[in-house]
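Only a single protein chain was left out; the remaining protein chains are all shown in position.
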Amino acid sequence: MPKNVAAFGEVMMRLQVPGYELLSQSGTLTYSFSGTGVNVTAALAKFGHIGFLVSTLPENPIGDAALSYLQKLGITTSFIRRDGQYVGMYLLENGFGARPSRVTYSNRLESSFNKATDGTYDFNTIVKKVDVVHFCGISLAMNNNVRHLMKTFAKAVKENGGIVVFDCNYRPSLWGEDGYIKAKPHYEEMLHLADIVMMNEKDAMSILGLKTEKNDRSEQLKELIPYVAKTYNISVIAGTHRLINSDNTHSLKGFIFKNQTFVFSKTLTFSVFDRIGAGDAYTSGIVHGVMEGFSMLETVEFAAAAGMLAHTIVGDTPMSSEKEILRAMSESVGDVER
Amino acid sequence: MPKNVAAFGEVMMRLQVPGYELLSQSGTLTYSFSGTGVNVTAALAKFGHIGFLVSTLPENPIGDAALSYLQKLGITTSFIRRDGQYVGMYLLENGFGARPSRVTYSNRLESSFNKATDGTYDFNTIVKKVDVVHFCGISLAMNNNVRHLMKTFAKAVKENGGIVVFDCNYRPSLWGEDGYIKAKPHYEEMLHLADIVMMNEKDAMSILGLKTEKNDRSEQLKELIPYVAKTYNISVIAGTHRLINSDNTHSLKGFIFKNQTFVFSKTLTFSVFDRIGAGDAYTSGIVHGVMEGFSMLETVEFAAAAGMLAHTIVGDTPMSSEKEILRAMSESVGDVER
Amino acid sequence: MPKNVAAFGEVMMRLQVPGYELLSQSGTLTYSFSGTGVNVTAALAKFGHIGFLVSTLPENPIGDAALSYLQKLGITTSFIRRDGQYVGMYLLENGFGARPSRVTYSNRLESSFNKATDGTYDFNTIVKKVDVVHFCGISLAMNNNVRHLMKTFAKAVKENGGIVVFDCNYRPSLWGEDGYIKAKPHYEEMLHLADIVMMNEKDAMSILGLKTEKNDRSEQLKELIPYVAKTYNISVIAGTHRLINSDNTHSLKGFIFKNQTFVFSKTLTFSVFDRIGAGDAYTSGIVHGVMEGFSMLETVEFAAAAGMLAHTIVGDTPMSSEKEILRAMSESVGDVER
Amino acid sequence: MPKNVAAFGEVMMRLQVPGYELLSQSGTLTYSFSGTGVNVTAALAKFGHIGFLVSTLPENPIGDAALSYLQKLGITTSFIRRDGQYVGMYLLENGFGARPSRVTYSNRLESSFNKATDGTYDFNTIVKKVDVVHFCGISLAMNNNVRHLMKTFAKAVKENGGIVVFDCNYRPSLWGEDGYIKAKPHYEEMLHLADIVMMNEKDAMSILGLKTEKNDRSEQLKELIPYVAKTYNISVIAGTHRLINSDNTHSLKGFIFKNQTFVFSKTLTFSVFDRIGAGDAYTSGIVHGVMEGFSMLETVEFAAAAGMLAHTIVGDTPMSSEKEILRAMSESVGDVER
Amino acid sequence: MPKNVAAFGEVMMRLQVPGYELLSQSGTLTYSFSGTGVNVTAALAKFGHIGFLVSTLPENPIGDAALSYLQKLGITTSFIRRDGQYVGMYLLENGFGARPSRVTYSNRLESSFNKATDGTYDFNTIVKKVDVVHFCGISLAMNNNVRHLMKTFAKAVKENGGIVVFDCNYRPSLWGEDGYIKAKPHYEEMLHLADIVMMNEKDAMSILGLKTEKNDRSEQLKELIPYVAKTYNISVIAGTHRLINSDNTHSLKGFIFKNQTFVFSKTLTFSVFDRIGAGDAYTSGIVHGVMEGFSMLETVEFAAAAGMLAHTIVGDTPMSSEKEILRAMSESVGDVER
Partner (left out) sequence: MPKNVAAFGEVMMRLQVPGYELLSQSGTLTYSFSGTGVNVTAALAKFGHIGFLVSTLPENPIGDAALSYLQKLGITTSFIRRDGQYVGMYLLENGFGARPSRVTYSNRLESSFNKATDGTYDFNTIVKKVDVVHFCGISLAMNNNVRHLMKTFAKAVKENGGIVVFDCNYRPSLWGEDGYIKAKPHYEEMLHLADIVMMNEKDAMSILGLKTEKNDRSEQLKELIPYVAKTYNISVIAGTHRLINSDNTHSLKGFIFKNQTFVFSKTLTFSVFDRIGAGDAYTSGIVHGVMEGFSMLETVEFAAAAGMLAHTIVGDTPMSSEKEILRAMSESVGDVER
């Protein structure tokens, strides 16, 4: 049954040099609008849910373009405020083989979303309309105001009986020196509020400062994740192990931990077209599986296949339907579909 | 020595989303005109033969564009009638890695070619000018009228001493339920008329309903193809075994059966850029080899290399010259040619 | 105050040769999705209303792309059914100066919208949610079924107290020989149901067969339109006189007739970038003016300015906000806006 | 009745900066293949004649591309030799308003056509197959060899009873200092062989060195052209007067002189998209009119309209059918054609 | 004789929607780098001078791309510092006819140039290498720091015997409420330092608050400009009167005031392709004329023609050589240049 799902997050303008030129070689950019919240709500809307984005966009041609783009993705935009001046931007130069992709940010801290002040969102109304709300750790890095809005919203969801999803994502360059120390209390607050958490053993060690004497990633995972679940009282923790291979393929293995049990997906190895946003596809797969009552194995296999397909899609935002993901789970690579 | 070769078949407009976007993401299409008959006659024209297409196009800007495109390919268009209203279209979204390509048809059954009625083509004149005529099984799926025209044409070729090539291609979605049962008598009629037939053991089993207790494809082939050749009195049967690998390469092994003997090509493994139409390149290689008196081994190796190169060419239609194919047969992948 | 506005109409795929090449010269098309109903509801959504489209799209990648495109335009898509096989298409080659633009249709009669059968739309539910519904004369040319659905819907609107808008558009090529005679009864039926009608004196003469001894267009208008309003009991009739000048500009003068009174806009002369769909912008301006209680002069000036701006916009669908139209009404051409 | 028409001339590769950037601003070029002979034979093929080009192209990928392009235009390529090394090129930067277009040539003198030596074309065979052959004055500027081939061909046409068309075009930069003096004897030789000549009073004065005391162009024309016709025994002389207006329009008035009589077309004023090659459209209109037995007025009006439409077409080569030209002669600028 | 010319100013990234789509319709942008200082130094470099830009760019891929672009324009970049984080951006949507162009700024106040602090530029070294330095009024609107740097630089130029050019440009949106009152003292300080000033009577009235009882622009000009020259002790004041016509043309008349004398250019009327930056072309023409010792008439005609041609060039930055401008001064619109 379709659920009402919301995400709280910034809409960014993605400006990409087409093909494999550098910004200093080209004269053309393609643009789209994305962000973790955008990706997750759009993906869930493709699965048949109603996906609300809770965000702020300026009342200017860039804000208009962003709004049109979100509508195109099937996102319900009634909780998007129009205020402020800027949309955060990032420029993407595609890497090729031995040359990694590069992202250059512009104007993020001055964006409408990050400048929105306390009291601007009517969270009490929103939480009554939604079953699940997704939050992303990246937003915690912005400023005190955003952090405050985020926690206020999460508490309201909780009090209203909704489900809080927290993606424990962390970007070092945004926190600066001693970042982990500054960040930890904010992540802990969100973890205490969360029902479904996206993280793996690396996050546990770096963000939460947990220690282990194991060297193997799997063993570290099996030791630390149950501890985190217990400490913060989290129902579901899920995440992935990713391997970047030298031949332009990645390998991905998903896990889900629930009721004291780990379940793992097969390791999928696949060619990568556009890596950005694929983690959000995995998240949306987990949320969909949990909401629809899939078994743990179905859930993690579905999420991994959703993640895999998102690497083959142009742009940040996943575009695959439930049917396409189910087919990708069961079949080998097919010939042209007619 | 150059021959006069004809093909009877529909011209379709191929509308392709450039790059790897979905139709719902992009706003641009590239277009070209193709079809099995187009591909085979264009390929044979590249080898130095005169390639006539026998078809119908509407008298409107789309028909004009199709005609110009066929001329560009080197096809002789004097047997193309102008009549009817539409050109059949197909939209192609390129797959990437784990995500398969998708073809969506539009307006095929209402096309000028498929609406052409009895008596519209002057087959008696045509058969006097041509040495070989190519027919494709896909056309049998259209409607009674097309089927009737096809058989009438094939009989006229036969009576005039020409060679009938029949590609035993079958597309399930076009025949609907109980398709094989409906289709079988029509395929059998064409097989009785044909001198050169493109098929493999799978076609023999599914279309002709033949049975075998063998499990191995090679063994099935060796059992069924001689039986088909004998039953329908066919001089040459040729075809391929294709394997779709997970790393964006395909493997192809060609065979030819003639005078009770099988000859196989090496198995070629190669990167794939555009898979559609590559089978027609293989057909044209077989027809060229037979017409030019190549040995069976030369013929099948030439056809397999022609097929391989067609996978590296943009669009449906093969573009390689005899010289380029011969070089691809003998050499490893080369550096830049200057 | 925002109204709920609906339109009943086909969604077509517009395939345009970019720039000024012919279809036989280019290899690229840009595509978008439009139609009279699409244009009118999108324009009204831009003015702040809720714009519902009542239509049918196939459940395939073309239907998906159409739906995404309508969402992007801000159209509310909850009354769009997914059924049938095709989306009607038209190919557009841009004219330049002395060379007129050319439109070639494909697959229109077989489209999902035109194949939808009786009982497929839940008109009773729809009419309860909407204040105004727009119908277009072009749809009357399709087939009996569409005509029947259209009249059924219009009657339901009427019975429910809603406003029926009827655009008396007529396309000769769609009706064939004796078209006006075949068409007249259907147009009359719609006129009897309509509250707001888009037409001018030429429509009155050709479609309704009215006669006048006047030679001047203005005088013909002033004689015939009041007669039509009275005969069919229509509250508002509006339309335009258009002049195509030789220097790539058009001149447009709008009129509105209501309460036995004519009011005319200024004659606007302006450069034309994309003429298709500009009439729908005029319609949406009239509907908006009437719904918002603008004076007759404000209404017709607003509609004329909306029409003018639509000629400067890429694609069929108007994109201007109320604010932009109001500014265009009052100002001369401005310098760059910063 | 369709005629067999030939032209003797170079095929050039046109490399155009798209839009209005300079070569030092852009990074992209569009390319096509043209030349006076290409334009005239393609235009006549569009009118239903068989258009042969007599030329030479290198056996390399550029020559292959040129050949495909000519086929696409509907030119019959059986008299095109494959030899030599280069295709002449020109780079075109589009002007805008006050900034004129710029053409930069590359590699013209070393082209396959200009390096072709005596005896390479089988003129005796060719002249038996064709009714009319077109020659252009530009070719006279190349080198002695080309001049010799040209005169040899023209004589062979004459002796075989064919019609010689000579376009008295002259490009100063190609002849260098004292160009007119060097060029005159060659032009005179061709004029003696010609039946239909394209020129106006300026050519008569500059190339042939004729003098007049009149100042008005029309009067100069009426004095000099009859003298030229008589001196060189020419049946038909035709040409145009062109005015370049400041608003991106040109004005064109055509004339034809035959049997001691001048007939003039209306002065056409029209927006210009691509001026290059439009003169060849005028020529093809004259040749078509004469061959089809149009009246002098029909001929010159047809040629002028053909010239006008060619200014609206992308690229050098005219693309309009006889039907489109006839409509442009009789109608005012029309609305979208559906 | 070539001079060493410098400009102090921000480099901005211009992001333009290609063609005439809105940002909410397109998915592609073209980009370049410009700014008043960029335009003036590039234009003067095209005339043969050495053009230094004094500015700051971040050490990231956007800064690298900007630097490459300036080098391409022929600007000498040795006085460009690498520091800070952002490049100011503006998004441009092209208007068409009745629909004006729109510019949306992003991230300007946070740019490297506007965040550069006191002492960061080595003005003492710079002023020894340059003959003329150009400053723009827009920079005065940024912040105290930029204002301070600007005045410090101008004073150093003056003390070192160099020429100060000040463009009295004013952008209302950047100064906010009571802008003119806030801005006036800063403009006055610059005027006291300047030798050559770009302004007209409107600037005198709005920025300097001068009053006149004349109504005609010319008379206002003739009254106010001599007063300004005298008050602030300015050698040369130059500027333009611009008229935006309804047919996509502008009319431009330049003036120069020097030694108590006004000289005016002819009024030029021309089609406009890209209006942005054309004022900088006029400035560079005045500076070039003054530096090269042109007569006042030559100077103002040269500047006006430079301005006119800049309207026909893609992008902000003028691209015309001295030779091209001289030709545009003397000739009518020409045919294709070969």
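For clarity, chains are labelled A, B, C, D and E in written order, and residue numbers in each chain start from 1.
Throughout what follows, a residue touches a chain if its C-beta (ideal position, glycine included) is under 8 Å from a C-beta of that chain, and two chains touch if they have at least 3 such contacts.
These numbers were taken from a predicted model, which means no experiment stands behind them.
Which of A:276, A:290, A:305 or A:328 touches the hidden chain is settled by the complete complex: it is A:276. The residue touching the chain not shown here, chosen from D:73, D:89 or D:308, is D:89. Interface note for the absent chain: among E:74, E:179 or E:226, the touching residue is E:74. Set against the missing chain, the residues A:177, A:213 or A:247 yield one that touches it, A:247. Not every partner is drawn; the one left out touches chain E at residues 68-69, 71-74.
Contact residues of chain A toward the unshown chain are 19-22, 24-25, 95-103, 105, 171, 173, 244, 246-248, 275-276.
For chain D, the list of residues touching the undisplayed chain reads 15, 22-24, 27-32, 60-62, 64-65, 67-69, 86-87, 89, 91, 93, 102, 104, 106-107, 110.
Basically, only the chains that are shown with their structure count from here on.
At the interface between chain A and chain B, two copies of one sequence, fewer than half of the residue numbers in use are shared by both copies.
Chain A and chain C have CA centres that are 42 Å apart.
In terms of their C-alpha centroids, the spacing between chain C and chain D amounts to 46 Å. Of all residues in chain A, those touching 2 or more other chains are 27, 68-69, 72, listed in ascending order.
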